[in-house]
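Missing here: one protein chain of the complex. Every other protein chain is in place.
Going in written order, the chains are labelled A, B and C, and every chain counts its residues from 1.
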Amino acid sequence: MDDILLTIVSVAGATIRVATPLVFAALAGLYAERSGVVDIGLEGKMLAAAFAAAAAAHVTGSPWVGLLAGIAASTLFALVHAYACITKAGNQVVSGMAINILVAGLAPTLAIAWFGLGGNTPSLASGARFQAIRLPFVDLLAPVPIIGPIYAQVISGHNILVYIAAALVPLTGWVLFRTRFGLRLRAVGENPSAVDTAGVSVVALRYRAMIICGVLCGVAGAYLSTAHGAAFVKDMTAGKGFLALAALIFGRWLPWPALFACLLFALTDAMQVRLQGTPIPGIGVIPVQFIQMLPYVLTVLLLAGFVGKAIAPKASGIPYVKER
Amino acid sequence: AQAQSVPAVIFDMGGKFDKSFNEAAYNGAERFKREFNVEYREFEISNEAQREQAQVNMVRRGANLVVAIGFAQAAAVTKNAAENPNVRFCIIDSVVNAPNVRSYTFKEHEGSYLVGMAAAMASKTGKVGFVGGMDIPLIRNFAFGYEQGAKAVNPQIEVFQNMTGTTPAAWRDPTRGGELARSQFDRGADVVYAAAGATGLGVLQAAADLNRLAIGVDSNQNHLHPGKVLTSMLKRVDTAVYTCMKDAHENKWTAGALRLGVAEDGVGWALDQNNRPLISADMERRITEARQKIISGEITVRPYQQ
Amino acid sequence: MATLDGFGRPADVPWWVGLVLLPLLNLLAAFVIAGGVIWVLGVDPVAALKVLVWGAFGDTDLIGFTLYYTTNFIFAGLAVAIAFHCGLFNIGGEGQAYIAGLGVGLVGLAMGGWPWPVVMAVAVISAALFGGIWALVPAWLQAYRGSHIVITTIMFNFIAASIMNYVMVDVLIAPGQQAPESRAFDPSTHLPSLQDLLALFGIRSRTSFLNVSFLLAVACCVAFWVFVWHTRWGYGIRTVGQNERAAVYAGIRPGHMIMLAMVISGALAGLVAVNVLLGAQHRIILNYTGGVGFVGIAVALMGRNHPLGIFLSALLFGALYQGGSELNFEFPKLSTEMVVVIQGLIILFAGALENLFRPQVEALFRRRLRAAA
Partner (left out) sequence: MSLPVADAPAIEVRGVNKWFGTNHANRDIDLAIARGTIHGIVGENGAGKSTTMNIVYGYLQPDTGEIRVGGRPLAVRSPRDAIAAGIGMVHQHFMLVDPFTVLENVLLGAEGGMTLAAGARRARDELARLEKDYALEVDLDAVVGDLPVGVQQRLEILKALFRGAEILILDEPTGVLTPQEVDHLFRILRALKAQGKTIVIITHKLREVMELTDTVTVMRRGEVVATKPTAETSREELASLMVGRSVVLRVEKPPAAAGRKVLEVEGLTVVDGQGVRRVKDATFDVRAGEIVGVAGVSGNGQTELMEALAGMRPIASGRVRVSGADLITPSRRPDARAVRQAGVAHVPEDRQRVGMVTSFTAYETLILGYEDDPAYTRGPLIDWSGVRMRCAKEMEAYDVRPPVPTLKSSKFSGGNQQKIILAREIERNPDVLLVGQPTRGVDIGAIEYIHRRLVQLRNDGKGILLVSVELDEILALSDRIIVMFDGMIVGEVPADQADERRIGLMMAGIAEAA
């Protein structure tokens, strides 16, 4: 019984840690795509932010400076994407891909030139990372069965960014459906001409959405290298940007469902650690490689099975041009 | 007269400052450079398809000693050694049989046995962990020796084992390393041994974050988180690289396969001011004793069999 | 041109503006930015450029390596281009080439003792089959389940990597060896290098990887041109790519064309395996693709999805890769990753920012035309 609780608590904790960057990235994608800009460059922006954050945190010793640097780097690329797709009416998928490839090359190039660690940054001292926060009442609740350990290990004990991610989900829901900005954002992703003729600038709205997207990807990247990890590592995003995008699609471009999709992906990842080398009744030990491909297979299955018919914001992917 | 030796070192993925395996090689090469005042060329592999061409390029640029770090370069060494009989090759962690290749391998299981004992003695929960890098026989050999050492101290001990992955990327994924270590700590382990290159840094970090103990590998990693790294399993890649370069420089170079264990001081454990407080006198005594017994043959540590 | 003037409105800008001038301007912009990055790293961009050019064309060996990479990029570029013609963005070339490596590898391992032309023929078929089938699944999902092919092909890259890992680590690994590599193929299966052919042109090369696959790549360019512009399947693929509703109207099944284009795309990507494994490495090595599928995107975009353009831009990228790998030897600060940066910049400028200079350049021409009208 205790064992099971222990496993659940430990898996839940890992799930939350792994889900956090996915949540940031999925929400980033949500703002972009709701505004009508498809962004498959989430991956690249996260990677850029991860590098910038780790490098800055290493140099200054402050995770907050790292976070800002990460946000700045990511936002810069978000603006490049915005310029290409909004101002220059370029192909959004190609632009996103270009950014992914550019960053995949640029981050290790800079890392090698500056740190000579084969494309990584030096390990951060603990002061340069976001540390776990102990929420109040942990000790008070400790003796309570079940709730005690869950509170202590699943709810408490994460770093600040995890709690920010958690807060962002309801916040995004509120922004999207209860505010002027949200109304316009949803409208511009469906029918930009309607927004334009209503006297609201499509370009400004989309740029704003892309900046939000950049900031959120920046936090996601900083989380990877300065909170969850302790250094930038070459290719450290490993497809997380695409998983986030899949979660967004699976979540029908809505914050809460997207959160659950992220948690689902993170859970498969956390389970993967547990499943390694554990025989499964009737099947035996599954080779690690097959366990490792689970999130990717899951993505394909979800896209094929459930969301084949999910309807994206109608104008997403299409540049808005008044003059053909 | 023999031509001047022109050495070149090709580091494997992870880079020369990985605080672990490649860095050990780098230290050996730097020591040679310092002592003999001879410059060497160097190259860091950044993707798999580069290895063969990197060696070819070194040869084209006039290198007559190519030191290839890491087993992954074995195939390329085999091919290039055959095509360039006048160039000497050194390969670390793999055996290539050719008249112009010297191979260094290590008895990792022996060193791991010693740190396994340390882990078992330091553990209060009776549970220790192992996080490997890429799942290959070499790393299983680390795990196998570690387990034997731990069981020698406490036959009831539980040893959790995880491998990070099955590709070379497993050498450089500290985040995953950290998650694996956390899962072992969550299950009650209080010492985790990382044999995973740069991935191990994540393991050490997790131990420091959670106030548990970790064991480093290859280089002496005790200083990375003083007081949180119980010890490090030293693998003297530095010595291997150094002697290889030195022998070539002094014209004493011979081909052949060298296998270094505790007896040759090729593997060992690290004790310095950073982990002094963690190692009790009793622990130190028992590990030193075991070391002697391995050298004398009183204890045989079995290597991992494929 | 004159025909339209007679129509009462001034003609558009000349054809070569869009096809030659703008791509060149974009390429230039990409290189200027790349030069900036190099400069930031403390290296003189001009010196770097010199090394790069020397590294790519400096001697016969180097030219051989350049053409070897060009071969890969032709296959990868054609693969991306055929999908583009069908309106699909195949980011899965990497995984398709990787899986095809298994097809080639099995042939190489099994057919020791056979003469190389037979081995090559079988390997080409096998590579095309493996790569094609790997591309077929995302194609089917796109055509009939509406799953976005960009995401599915990327997921298939990861899945391919996992499967190949398993195969390499647990099945094909040569006994007694640490590195996950298969045993070497029998020498009889090795594709002949092109040294002999180059010797005909007075180029003497010793050790490059260049092999007969290069000729196969050139043949594929021609076949691509015939297929896309001169057969009804090519017509169908282009129709679906330009206007899916018109295809339905014409009785061309978009689903069929999507699958056809992707199978061909995967097959072309798969041919990379023939060049690399049978032509150069002579064994299956892990991650042997090293990003070639992604380079294919840049090659196709630069080459405007036309085989001639693809050949030229593959040559450009081949030179970049070969020259780029030499950069690292001369300037330890410039890693080979720098080439990936240039590649990303080219995709950005030639693809996403293709309209960057268009308004200004066209306005320049239009002002004249309007004045004339």
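Convention: contacts are C-beta pairs under 8 Å (C-beta built on N, C-alpha and C of every residue); 3 or more make two chains touch, one makes a residue touch a chain.
This one's a predicted model, so the numbers in the text were calculated from it and none came from an experiment.
Taking every chain of the complex into account, the chain not shown here touches A, C.
Checked against the hidden chain, the listed residues C:V226, C:L308 or C:L364 yield one contact partner: C:V226. Among the residues A:V37, A:V195 or A:L302, only A:V195 touches the chain that is left out of the figure. Among C:V46, C:L215, C:A246 or C:L308, the one in contact with the hidden chain is C:A246.
Considering the complete assembly, chain C touches the hidden chain via residues 3-4, 6-7, 9-12, 226, 230-232, 235-236, 238-239, 242-243, 245-246, 248-252, 362, 366, 369-370, 373. As for the chain not pictured, it touches chain A at residues 178-184, 186-187, 190-191, 193-201, 314, 322-324.
Please note the rule applied: only the chains that are shown with their structure count from here on.
Each chain gets a centre from the mean of its Cα atoms; for chain A and chain C, those two points are 30 Å apart. In terms of their C-alpha centroids, the spacing between chain A and chain B amounts to 35 Å. A separation of 38 Å divides the Cα centre of chain B from that of chain C. Touching of two or more other chains is recorded for residues 44, 46, 135, 166 of chain B. Residues of chain C in contact with at least two other chains: 165-166, 169, 335, 337. Interface residues of chain B, counted against chain A in their complex, comprise 11, 13-19, 22, 44, 46, 135, 161-163, 165-166, 169, 172-175, 178-180, 182-183, 186-187, 198, 201-202, 205, 208-209, 224.
Against chain B, the residues of chain C that register as touching in their complex are 61, 65, 161, 165-166, 169, 175-181, 184, 207, 209, 276, 280-283, 285-291, 325-326, 328-329, 332, 335-337. Within the complex formed with chain C, the chain A residues making contact are 40, 80, 83-85, 88-95, 97-106, 108-110, 112-113, 119, 239, 242, 245-246, 249, 287, 289-290, 292-293, 296-297, 299-300, 303-305, 307-309.
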